[in-house]
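== chain A ==
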Amino acid sequence: QDPATFVYADAGEPSTIDPAKANVNWEFTVTRNVYDRLVDFDLDDPSKLLPALATQWKQEGTAWTFTLREGVTFHDGSPFDANDVKATLDRLLKIGQGQAYLVDDIASVTVVDPKTVRIETKAPTVFLASNLSRIEMIADEDVAKHKDDLGEAWFSENANGTGPYAFVAWTRGTQIELKRNDKWWGKFPAKPFDRVLDRFVADGANRARGLEGGEFDLANFVPLDEALRIGGTSGFHMIEGNNLWAWPAIYLNMDLAPTNNKDFRNALVKAFDYSAMVQSFQGRAEVGRGPIPAWFPGSPEKGAPEIKTDLDAAKAALAASGLANATMKCSVPAGFPEFRFAATVLQSSAAQIGVTVEIEEAPFVEAITAIKTDKSNCFILGNANLSPQDATKFFSAHYLKGGFYNSGKFFDQRLQDLVAKLPTVEDPAERAVLLKQAAEIVVDAHAIIWTARPKTVVPEPDRIGGYRIDPAEYINARFWELYSKE
Partner candidate 1 sequence: MAALLELENITKTFTQKRGGKRDVQAVAGVSLAVSKGETVGLVGESGCGKSTLARLALKLLNPTAGRILFDGADITGMSGRQMLPVRRRLQAVFQDPLASLNSRMTIAEIMREPFDTHGIRLGTGLPARIRELLSFVGMENTDIQKLPPQFSGGQLQRIAIARALALEPDIIVADEPTSALDPSIQAQIVNLLLFIQRKRKISYLIISHDLDVIGHVADRIAVMYLGTVIEQGPADQIMARPLHPYTQALLSAAPTLAARRQRGWKRIVLQGDPPNPANVPSGCRFHPRCHLARDICRLITPPLRAVEDGRLVACHLAPDGTAAIGVEIGRARKGEAAA
Partner candidate 2 sequence: MILSVRDLAIGFRRPGGELNAVDRISFDVEQGETFVIIGESGSGKSLTGMSIAGLQPQTSFVSGSIRFKDRELLNRPDAELRKTRGREIGLIYQDPLGSLNPVWPIGNQIAEALTAHGLANRADAAKRAVEMLDRVRIPDPVRVASAYPHEISGGMRQRAMIAMALAAGPSLLIADEPTTALDVTIKAQMLELLAELKREMDLTIILITHDMGVVAEVANRILVMYAGRIAEIGPADSIMRRPAHPYTAALMASAMISETTPKHDLNAIVGVAPGLGAFPSACRFHPRCPMVQDGCRTTEPPKRPFGGVQLACHHPIASADAASLVGA
Partner candidate 3 sequence: MMNFLMKRLAWGVLVLLAVAVITFFLSRVVPADPAAFLAGQNASEATVQRIRTEHGLDRPMAEQFVSYMAGLVRGDLGDSIRTRRSVSADLAQYLPATIELLLVSFVIYLGASFSLAVLAAKKPGGMVDGFIRLMTMIGTGIPVFWLGMTLQFFFFYKLHWLPLGARFPIRESAPPVVTGLMLVDSLLAGSLSAFAGSVKHLVLPSLTIVVNLLAVGTRLSRAALIQEQSRLYVRTARGKGLGPRTILYKHMLRNALSPILTATTMQFGYMISWVILVEVIFDWPGIGLYAYQSFQVFDYSPVIALAIVSTAGFVIINLVMDLLYPIIDPRVQSVGS
């Protein structure tokens, strides 16, 4: 075997590798490694930001100033400067997809000098720098070269970043090849991989088997039981870590009967067998208490009351709702055993209080469309946030009006106001209070069943080192931190 090549089994093939559009893990696999961000954060303590392409930054009200690193060049040799930052952010906001939501409070970007850039936000926000830790910087020349369509076509299958790995080739249906950028400004470990193959292996079982069989060096989204077993075999060790996800989260439709009834939802929340979920994660999970995990900076969850299975309470709530013997339909995105299992648990839990749940497993788009068009009462998904610090991003896509994942069409004006206000508050303590209120609004509405908060479990072969879990991305691939132990 060729020790300089690292093979990563990815759960899917990117639809695009445009950093302005990248959305899912297997797209980030490329963008995160090929491009750099202005700042980084400490995976072990997300509240700590680290310099990256920017060496310094500071906030003054709505204005943020970033000082850029010297001597950084793109893979094509062109230098990195403030114009690139401006081009990146302008383009991102214009396109409005991907991670744009993280920085959608930016009003304007100004180039102060080649190494200084100033960003104006619409309202004061304390989270801009932390959110920029997710935004990949592209070259303004590339944008200019393809300005007809904002470079949408070009960026979709080409990449020119400043990052630790350079894009080499995309073999459709099979893999994307990256090579190490030895001119990278950052520091590689002792024995980094010169070549990375990002293989598309859509099937989780195949990823597990390939990892175990040595075809792959690392794999994402390995089914948990397989991951635990593989991590325990010789030649492998287990990496475990927190993550931001409530996984699976059951979204209840607030518009469609019977789930439009709050007591009914309450009955479901109370009836749900959380311990079954924890058991299915083989104990590597805890029960969620709200939208924000306990370890998140400023999380209100620590003191929050535990959500417990309580059949009597459930029956009482059901009685209050007057919806005994109701029937509901639940849409489950296909391909995730945990989701399917959560639905099964919901079904059997609901059955205990006389409620019938029909399950329909369908591709993601179909499933989410079903609930959005009121053809289904519930939908199952992870409840997450890519931002390492900005708790409002837990809410924006999931609980605010028009949020993509707000499939249950949850709406509460108080929450809308709180989320708008939170970033402007500079005092962490004060923010924590507001956050607690926001979380309680969601919990009290019984809009979602957080079935579990599993840990991320990644089996890593002993011949590899350096893998760390990014708590916000569930499974991530920071190839530049990985090294060979052989």
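Candidate entries met the following condition: all candidates are chains of the complex that A comes from, given by their letters.
Note that a residue touches a chain if its C-beta (ideal position, glycine included) is under 8 Å from a C-beta of that chain, and two chains touch if they have at least 3 such contacts; residues count from 1.
Small disclaimer: the values here were computed from a predicted structure and weren't measured.
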item	value
Of the listed candidates 1, 2 or 3, the one touching chain A in this complex	3
Interfacial residue positions of chain A with respect to candidate 3 in the complex	1-2, 5, 7, 12-13, 15-16, 21, 23, 95-102, 156-157, 171-175, 197, 199-203, 205-206, 209-210, 212-213, 215-216, 334-335, 363-366, 368-370, 373, 375, 396-397, 402, 404-405
